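I have placed the structure first, in the form of C-alpha cells, so that the comments after it can refer back to it.
The complex is shown incomplete by one protein chain, all other protein chains being positioned as in the whole.
Let's turn to chain A:
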Amino acid sequence: MNRWTADFWRQVLPHDTQTFIVPVNMYRYQDLISPDTSISSGNDTGIPTSPSVYGRVRSWLLQGQCSAPPELYHGLSIHKKVENVRMLDRYNARKPSIGTLYLTATHLIFVDPDGKKETWILHMHIASVEKLPLTTTGSPLQIRCKTFLSVTFVIPKERDCHEVFVTLQQLAQPVHIEDLYCFHYTSSTEDIPKPAGWNFFDLQSEYQRMRVPSDQWSLTLLNKDYELCDTYPRYLYVPSSASTTVLLGSSRFRSKGRLPVLSYLHRNKAAICRCSQPLSGFSARCLEDEQMLNCVLRTNPDNSFMYVVDTRPRINAMANRATGKGYENENFYENIKFHFLGIENIHVMRSSLAKLIETCELKSPSMSNFLGGLESSGWLRHIKSILETSWFIAQAVDEKETSVVVHCSDGWDRTTQVCSLGSLFLDPYYRTIQGFQALIEKDWLAFGHKFSERCGHVAGDPKEVSPVFTQFIDCIWQLTQQFPATFQFNERFLLTLHDHVQSCQFGTFIGNCEKDRIDLRLNERTFSLWGYMANHMNEYINPLYSTLATPDILMPNIAPQNIKFWRGMYCRFESGVHPREPLGDLLLATCDHSSSLEDHIRLLTKRINFLKQQLADCKDNKRNFPAVPIDGTIDNIKGMMLDNKYLYEKCREDGITPGNLVQLKISHASNNGLPGDSTKLSSNAADVLSVDQLAAELGSVALDWKTLRNIRECVCSTPFDHFSRKYHCWKCGEVFCTRCIDKHTPLPGHLSQRAVPVCRPCFREIRHSGSIESP
C-alpha cells in the first residue's frame, strides 16, 4: 500500500471507524463488491489456522470474540494464508504470478507483490471449485466465478489446497439463506441509509403509469395474503369482468396457481398477460379458465381475437401433457390463436452457457475453434429465439392491436424474459435507467423469477441453476449494440446489475418471490441494490442517449448477423482481448468536462459583467473620460448577456442530459458535503470582489483534463484495467481511481455551486481556503 494513502486514512477516518472499502483491486468490480474491513494495528500476531467450519469462521469474525487480534489484510481478518501460490493466466502461461493467497470470511484474495496485482474473489461469486490433478509445482485449484472469471491457483502443499478447497465449497454456497452476504454487509462508505432503494419502486404506481386500474382492468386483493398464488405479487391486476369464481377457478387450473394476470398494458388497449401452463393434460378443460381468457380478450374491445403464446418448443409442451399439464386447446377457448415459439428450457440453457464458457476458455484457440465452439454452444441461437419471441409479442400488441397471453411451463423463466423484453420494445420508459429497474421489479421480482434458485445463492439442487437472467441482460446488450442512442444506461450498468444479482451483497435479488423477501424482512435487514446504484448513477450513463432519438416502438433487426458474442461479459477478465481505448468512458469524461466548463463560463460571464458595470459606474462618476470605451463595453455586455441566455436556454432544451443526471446525483451527495458554503459564495459577488477571490475561482476549475490514455495506474498505485472507470478531478484535471475520487464539493469557479468530484488534495485545499473567500 502506498504510504500516501495510508497517511490519508489515518487522517480522515475517525478512530472508531469500523469499515471502509478496500482499495487495490485488479478487476473491475471488486470495488463494488468489496468487503467491509476494519482498521487495526494488528499485523504480525497471526492467529492459528484452525480447520474451517463455516459457522465457526462466521461467528468468530462477526462477534469479534477472538482473544488475539486477528491477522489482517487490508483490514480483513484472514482465516488462512498460503504463501508461494502461483496464479495461472491463460494468456500469460509462461510467467505465472507468484504470491500469497488469503482466505477471509467474505473473499479469497491473491496478492502478487511484484506485479502489484491483486485478485479479489467474493465467495458468493464462486460458481465452482475444482481440484485438478497434481503437478510438479503443486496442486492446482480451479475456481470459476459467476462473473465469468476463471482462475487456477497452484498451491505448493496438497494439504493446504485441500483445506482451501473444502472451505471455499462451504463458503461459496451457504446452506441457510440467512448466511448470505447481504445479511452481514454494512455499507458505511456509501453514505446511503438502509431503506434507500427499497422505496424506489412499488408495483401499484408502475401500473398507474400504465393507466391501470381502468374500466377494463382492476386490482384484485384475492392474493393479498398470497393465498391465491404464493409466487405472485400481492397486488394483481385482472380483467374487471372476471368474477372471483373465475379467478379462483382459473388459478386452480394453472400450474402453481399462476393464473393469467396483466403484465403490461399498451396505450392501444392491447395487453401482455402472463400465466403458467394450464393443467389440461390430454383432454381436461376448465370453464373458469376459458372464461378468464375470454375476459382478457374483451378488455381490448377493438379486437375479436387474441394470441396465446406458449414460449416452449411444441415437443416440450406435448410431453407436459403426460404429466397432466400442457397447453390450451384452440377448440375449447374462443377466439384465440395459439402459437409455440420454441425457447428451450433451463437445462438446455445451462449446458449451452457451460459450452460457451468452455469456448472462451480454450487455450490459444484458432478462429475456427472459436467460431465453431460459439456455434455448437447454441448460445447465440437461444438469445435470438428469446428476442424473436419477444418481438413477436410486441408486434402483435402494437401492429395488430391484439392482446397476448404468454406462458411457458411455470411462467417464471421464459415468460419473464419475453414479457419484460416485449414491454421494453413497446415502451420507451423501460429503456431509461429508472424504467428498466421498474421493469425488473415488476416482471422479474414481483412475478417470482426464482433468483435464489436460478443463481444458486444457497446450496440446493444444481439442476435448478440456469442463466435465465444472464440471457435477458445479454438480449438487452444486443439491443444496445443495434441502437446506441436508445438506452439511457451503458454496458457497465448491465454488468453491475448482472454481478449483483449473483453477489448477494444486496437484498434486492435474494429469495425466489415477493413473499420470500417479505418473510425475510429484507428491506429492513439488508441494503437495496437500487440505492447503491442511485449513488453511482454517473457511471451508468450512456452519453449518446437522447429521448428524441428513441423511437416509441423499438424495431430490432433479429438477423443472425446481428446477434453478437458479448465479449465484455463472457471474456470480461481476459485482460488482453478488449478495446484499448474505451469510447464510452472517454465520452462520459467529455460530457463531464463540458458540464464543468459551462458552469465556469457562467461564473466568468457574471464576474465580467460585474466588473464592467463597476468600471462604467466609476467612469460615469468621474466624467473626465470620453465615452468611447463605454460604448464598447455596453456592446460587450450585450454580447455576454446573449451568450448567457443562450446557455440557459440550451440547458433547458436539453432536458435530461447526462449532465443533469450527474447533477441530481451530486446534489444528493452535497447534502453531507459543505452545507452553507454555497449560499455564501454565490451571494457575495455583489458585495466585495477581491483579486484573491478571482484567483481562487479561476484556479479551482481545470480548463484541460488529463487524457485518459496510457494511464496505467492511479496515484495510489492501483492499476487500471480495461473495466475500471477512470475519474477526473474537476479541479486539477488529474486522473484517479474510483476510491481516490470519493470527495464531492462545490468549486468556487462554478456558478451553480453544485458539488462535483474532486481528488483528496484538492478537497483539502478548497476546504482550507474557504475562509479566504467569504469576507
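Heads up, the rule we're going with is that a residue touches a chain if its C-beta (ideal position, glycine included) is under 8 Å from a C-beta of that chain, and two chains touch if they have at least 3 such contacts; residues count from 1.
Definition applied: contacts and distances are computed from a predicted model.
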UniProt protein name for the omitted subunit, picking from "Gap junction protein", "Protein UNUSUAL FLORAL ORGANS", "Small ribosomal subunit protein mS31" or "Myotubularin-related protein 9"? "Myotubularin-related protein 9"
For the chain not shown, which residue from A:V166, A:V458 or A:C591 touches it across the whole complex? A:C591
Taking the full complex into account, find the residue in A:L221, A:M318 or A:A549 that is in contact with the omitted chain. A:A549
Thinking of the whole complex, not just what is shown, which of A:P213, A:G281, A:P313 or A:G372 touches the missing chain? A:G372
Please identify which residue in A:T135, A:Q204, A:S304 or A:Q614 touches the non-displayed chain. A:Q614
Among listed residues A:W120, A:Y181, A:F483 or A:F509, the absent chain is touched only by A:F483
For chain A, which positions touch the chain that isn't shown here? 91, 360, 365-372, 374-375, 378, 380-381, 384, 482-486, 543-544, 546, 549, 557, 559-565, 567, 571, 574, 576-581, 583, 586-587, 590-591, 593-594, 597-598, 600-601, 604-605, 607-608, 611-612, 614-615, 618, 643, 688-692, 694-699, 703-704, 707, 709-710, 769, 772
